[in-house]
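Apart from one protein chain that is not included, each protein chain of the complex appears where it belongs.
Let's look at chain A:
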Amino acid sequence: MTGATKPLNPRGTKYERADFPVFEFPVVGKARYNYTTGEALGRFLAGLKDGRILGTYCNKCGRVFVPPRMYCSYCFREVDGWVEVRDEGVVVTAVMSYISATRARLEKPVAVGVIKLDVPGRTFDDHFFPGLMHYICGATEDDVKSMRIFGARVKAKWKPPEQRTGSITDIECFEVVRP
């Protein structure tokens, strides 16, 4: 039953840069965009400038959205209002990055993760929760590699008010709260 192996003689010519002319044209690297924040994220960013993390909620399904949406994407209706969530929570996943956005080696690795944020009077299961990606500070490489960081309590480390610009980077990182 075993005949020739398909695909038969697949084609393609491997090249080395030195052997053939390559035309370089910078598009992605030089392109600039002006993204609008929209309604929900606009208010969220204004909140960050004030040192507060804001979310929206839907009374029909009980979800709390951080990052906030102006609509509940599950019930497909407008959200019912805004809620200030706490600037602390627990780490649901975390990693240690040894490379930059362009894949260059970093001198010092950085920890990043997803933080499930506390909302007073509310608890959330693992399936849907208010959460942000951010840097985690105060965690060692071993804390991350051993997974001790999972479930750890972290709290936002804010930039001084005069340095805040209304950006996710108004929070420097989420810092591990040592008991």
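Convention: contacts are C-beta pairs under 8 Å (C-beta built on N, C-alpha and C of every residue); 3 or more make two chains touch, one makes a residue touch a chain; residues count from 1.
Here is the rule we use: contacts and distances are computed from a predicted model.
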Out of "NADH-quinone oxidoreductase subunit NuoD", "A-type ATP synthase subunit I", "Acetyl-CoA acetyltransferase" or "ABC transporter permease subunit", which one is the UniProt protein name for the chain not included here? "Acetyl-CoA acetyltransferase"
Full-complex contact with the absent chain, from A:Met96, A:Val119 or A:Ala152: A:Met96
Given the full complex, what residues of chain A touch the hidden partner chain? 1-17, 20, 24-29, 33, 35, 37-38, 41, 44-45, 65-67, 69, 73, 92-104, 109, 112-114, 126-135, 141, 144-145, 147, 150, 167-169
